[in-house]
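Excluded from the complex is one protein chain; the other protein chains are retained at their positions.
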Amino acid sequence: MVNNDLKIFEELESSVRSYVRSFPTVFKKAKGYKMWDINGKEYIDFFAGAGALNYGHNDEKMKKKLLEYIAQDGIVHSLDMATEAKANFLEKFNEVILKPRNMNYKVMFPGPTGTNTVESALKLARKVTGRTNVISFTNGFHGMTIGSLSVTGNSAKRQGAGIPLQHVVTMPYDNFVSNNLDTVEYLERFLEDNGSGVDIPAAMILETVQGEGGINAAKFEWLKRIEEVCKRWGILLIIDDVQAGVGRTGTFFSFEKAGINPDIVCLSKSIGGNGLPLALTLIKPELDIWNPGEHNGTFRGNNFAFITATESLTYWETDEFEKSIEEKSVKITEFLNNIVEKYPELNGKVKGRGLMQGISTPIEGLASEIAAKAFENGLIMETAGPEDEVFKLFPPLTIDNEGLEKGFKIIEESVRSLVASKQLVGQ
Amino acid sequence: MVNNDLKIFEELESSVRSYVRSFPTVFKKAKGYKMWDINGKEYIDFFAGAGALNYGHNDEKMKKKLLEYIAQDGIVHSLDMATEAKANFLEKFNEVILKPRNMNYKVMFPGPTGTNTVESALKLARKVTGRTNVISFTNGFHGMTIGSLSVTGNSAKRQGAGIPLQHVVTMPYDNFVSNNLDTVEYLERFLEDNGSGVDIPAAMILETVQGEGGINAAKFEWLKRIEEVCKRWGILLIIDDVQAGVGRTGTFFSFEKAGINPDIVCLSKSIGGNGLPLALTLIKPELDIWNPGEHNGTFRGNNFAFITATESLTYWETDEFEKSIEEKSVKITEFLNNIVEKYPELNGKVKGRGLMQGISTPIEGLASEIAAKAFENGLIMETAGPEDEVFKLFPPLTIDNEGLEKGFKIIEESVRSLVASKQLVGQ
Amino acid sequence: MVNNDLKIFEELESSVRSYVRSFPTVFKKAKGYKMWDINGKEYIDFFAGAGALNYGHNDEKMKKKLLEYIAQDGIVHSLDMATEAKANFLEKFNEVILKPRNMNYKVMFPGPTGTNTVESALKLARKVTGRTNVISFTNGFHGMTIGSLSVTGNSAKRQGAGIPLQHVVTMPYDNFVSNNLDTVEYLERFLEDNGSGVDIPAAMILETVQGEGGINAAKFEWLKRIEEVCKRWGILLIIDDVQAGVGRTGTFFSFEKAGINPDIVCLSKSIGGNGLPLALTLIKPELDIWNPGEHNGTFRGNNFAFITATESLTYWETDEFEKSIEEKSVKITEFLNNIVEKYPELNGKVKGRGLMQGISTPIEGLASEIAAKAFENGLIMETAGPEDEVFKLFPPLTIDNEGLEKGFKIIEESVRSLVASKQLVGQ
Partner (left out) sequence: MVNNDLKIFEELESSVRSYVRSFPTVFKKAKGYKMWDINGKEYIDFFAGAGALNYGHNDEKMKKKLLEYIAQDGIVHSLDMATEAKANFLEKFNEVILKPRNMNYKVMFPGPTGTNTVESALKLARKVTGRTNVISFTNGFHGMTIGSLSVTGNSAKRQGAGIPLQHVVTMPYDNFVSNNLDTVEYLERFLEDNGSGVDIPAAMILETVQGEGGINAAKFEWLKRIEEVCKRWGILLIIDDVQAGVGRTGTFFSFEKAGINPDIVCLSKSIGGNGLPLALTLIKPELDIWNPGEHNGTFRGNNFAFITATESLTYWETDEFEKSIEEKSVKITEFLNNIVEKYPELNGKVKGRGLMQGISTPIEGLASEIAAKAFENGLIMETAGPEDEVFKLFPPLTIDNEGLEKGFKIIEESVRSLVASKQLVGQ
């Protein structure tokens, strides 16, 4: 029997544990957009497993399929052997996702984590081009293993490497320096000048909306121009859609509306459907020059995830799901704009796209305090950005109006109370 | 409906797929030490998910717990938030595994793959010591992400990196040069001579039995001496027990009988119980200097795996399980010695320890042919070693006598027929 | 006996030889600003050993001192033992150069080449700060050994390394992107944003006027702001004054008029006085934490160079020399402006500062053709820039009016004839 006092975690778990510090309770059960701790307290989930639970918790249809599969002694673990569950997933992914979008990609199953798909993408891009260098972007976040960490901007995470992180040049993301500076022009100067010290890289890797980096949404036009620069110089374009993909920004892939056609796409988090570990690397067929087993891993064949992932794709068979995300996006934007206007003390700025929006506030520590207060009030919500200066709304895409409104109410209440307390201090 | 012709994999999956080429059928169902393809053909499993299925497929008790948990809408995915399932796992791991062995480790949950625990171990060792260099050993295999790949010996895998792999010095594993050369003396000369070009490293990382590297078992005495060298020079000792651990060599940790006390231990594969992705990094408390979130990842909280992992630890509550592994080990050794003697044409050598044994043969391609023939005859068995020169017997630890005997029979039949066909060619 | 047909060089010397291809004759004798080949043909020297012969060839006073020294069997080679010649140099350098400028530096004698002083500066900066990263600037040129090459921008030179060049981030030099873009603001954004992927570096290294990089002169204000940024972030400022120093831009150190106070200064080329190999690294006393012998080399004690270097400092005992350089600078600027105006077909742009000026022309290959034509006509002049798009006037600082005028005449004649021939082609 477990108490709700976290003592066991403090005693036995490494100090590296993190979210348990932001959300200090012991969870037991979850459904849709709700979670309950072992005391039965209910929480609205505006966190959604940092984007791994886009379809909410324990979706009934996925759960049913999984229970059936387990009951029949379906294969659990298969490395990259062929299984029925995997075949079904591949077929449905092709039919529902790739074909209707006129996309032609080979599917690679790296180890079942975001960092593993990124590592596989970087390795392949270097192998294909014979170049070692990769261009990443400021405030990009791609994972914690050395290859992915090298293309990640966050200095605290980078210092954790214990070795210099190399073979990477960081270029300014859209709007990094200021709203006026055209960062693509800048980037291209480095490529075109033979004395710039920046070699033509194997690839550029980027997120279309930077989740961990502060909910920075690149303009579609900027993405399009980056793609053009890549084409001009023979550079592969890798889109890391681990967090922004699978509907989070409104479309299955986050880059659909930008009209770009990446060479390699990284997927993980919600691709498994209900939160089970899974990752895909999508590769243009002409780049699929891997030798058999050249990148491998034990858990590439997580068949439970194939079962739930396959079922989750049903959401994408019509365009209803996209429309519903769009409607919720609009509501969130309106809500956030309203907050910024109503509480000028926040000095807030609405950021992001789709169900990946938030407010940044320059007041030190305030975003974290708002999130902490919201947690007290029954809402799970995370912060982001290099100084944790953004609180971000990441509800399941399947959330209903009631859930949204409840969440909004808690957030506004948290903002109001903190602004009020700050004012008292200020006087 | 899926056919058994693999066409869908050839069309849609990346050329990196590998085991599907060795075991070309579509699997559907599995139980204990048996698997079935979609045509209903039965296979004896002497592969055990490359060590991820030490308790066999779909263990009834684990399955029951998991079905209950899912039915109750238990949390699926929790990052590193606290959950009841995680608390139960931590407690049982402490009670059943650590305490009885007088071990004192903090438990870190890195991303749920072997390479992720290795990456976390290397990062921590570098952080603790402030040194960048790590000593790895010839034919070590630690994973495919850049940090782990750097300490992996296999040249084909290393070339896949596309960048030079650095901050690592490879030293000779036990018996690498010859049976007579004392590789520890050699290693220590490099450490003690200030002109050797080898800096005192942050850590040494090694497997006690090298699985992928060719079923090379280090002598316990060699391990003990390596530990002494580490102590003498203030070097951390990391044991990668991803494949050799969780009972595979006869004890829960593979290094128990060597009497060593590693600073960091990497666990994955079978730690999840039934093949679900999970990994642990065990850290001496005084080395647990991680900052919160310094190494993170989306799927650290795979609660299904916590449920099955917790149940799996029941196997270790008494010493019966260890005894049964020991008995099977003896049988396998006898069987293999017999094969080597009976088929001198193999020029075979028995290698390994526990349920991690095999036969190496210098005849080019022969080990792979034996494995391929065995697959035709209904046995799943892998090869290992830098030239795939070893066929390895990796049955579930829970296999019964009947299963073992069936497997032995198929192996011997495969050896016999290939030796016979070689001889015909030879005449 | 040597012919003037270069056959011996083609047969025996490596294909790496370079200037012999631009100036294809065998030189025999030189005096002041003149050189003669073995056929007795005279050349005006507007190249000055790429900045190593600022005092011209075979200065009479230096020659006299050297002949005396040799006649007395003075020490030739002394590593870093103490010699009378070295003591005299140190004293005079202190009296004539450092003291009057209120500069306080320890003098280090690295190996007698530019790349060696740069390597020593980078090593010391890393040692002092404990950081590995260094910021260099686009089109910087610092040398060909791996440490210096890492901070050099030129891609052809970089590829010669054969290994990835690391531990360096290249930032835009003044005016790199456009005349309007403030590259210091840009640079500082990277330093101040914790998610930028650019760690605070050990040092910034730069030339105040980039010689090889295309005669790019940084504004004094830009240099001042770079120094401020370094101070703000605790970054060491290394000025590589190997080419721009020793009077080339008008003052002994090229940075004097910018009013900055570098932490480390690299000197070589003309510091030896008459073209003998010598290099100095000037180090703020509080940074001089070298262990004895931590950076060494065989030819640190080139006593012939101490003799001529000491004598050369006599030029700096009054301010007359500076004034005369200033006057010549003005003449060169006028001449170049006139050329640009008179020959609009050049689409020329005057660049540089002091006796380190040139004209860039965007017409492919034209600058090289002008230099080649000038050589035919008896003038030695080099090109620079990533596309060799600049022809550069680098006469000895001691050149007289007659020499300047002769050189100008040959240059104008070369420009005129090439512009004329291009037009003919164009019609």
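Per-chain residue numbering starts at 1, and chain names A, B and C are given in the order in which the chains are listed.
Note that in this section a contact is a pair of C-beta atoms (placed from the backbone, for glycine too) under 8 Å apart; a residue touches a chain by one contact, two chains touch by 3 or more.
Computed from a predicted model, the values in this text were never measured in an experiment.
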| item | value |
| --- | --- |
| Residue of C:M35, C:V96 or C:L181 touching the missing chain in the full complex | C:M35 |
| Hidden-chain contact residue, picked from the options B:L12, B:M103, B:V198 or B:I363 | B:V198 |
| Residue of C:S136, C:S196 or C:T281 touching the missing chain in the full complex | C:T281 |
| Positions on chain B where the hidden chain makes contact | 132-133, 136-140, 151-156, 158-159, 164, 166-170, 172, 176-177, 181, 185-186, 189-190, 193-199, 213-214, 385-387 |
| Contact set of chain A toward the excluded chain (per top definition) | 163-164 |
| Residues of chain C (touch criterion as defined above) contacting the omitted chain | 2, 6, 8-9, 12-21, 23-31, 35, 38, 49-53, 57-58, 63, 66-67, 70-84, 86-88, 90-91, 93-94, 106-116, 119-120, 122-123, 125-127, 132, 143-148, 150, 156-157, 160-164, 166-167, 202, 242, 268-269, 274-277, 281, 283, 288-299, 302, 304 |
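The definition used in the following text is that only the chains that are shown with their structure count from here on.
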| item | value |
| --- | --- |
| Inter-centroid spacing, chain B versus chain A (mean Cα positions, whole Å) | 31 |
| Separation of chain B from chain C, taking each centre as the mean of its C-alpha atoms, in whole Å | 58 |
| Centre-to-centre distance between chain C and chain A (centres being mean Cα positions), rounded to whole Å | 50 |
| Junction residues of chain A - those touching two or more other chains | 132, 156, 164, 166-167 |
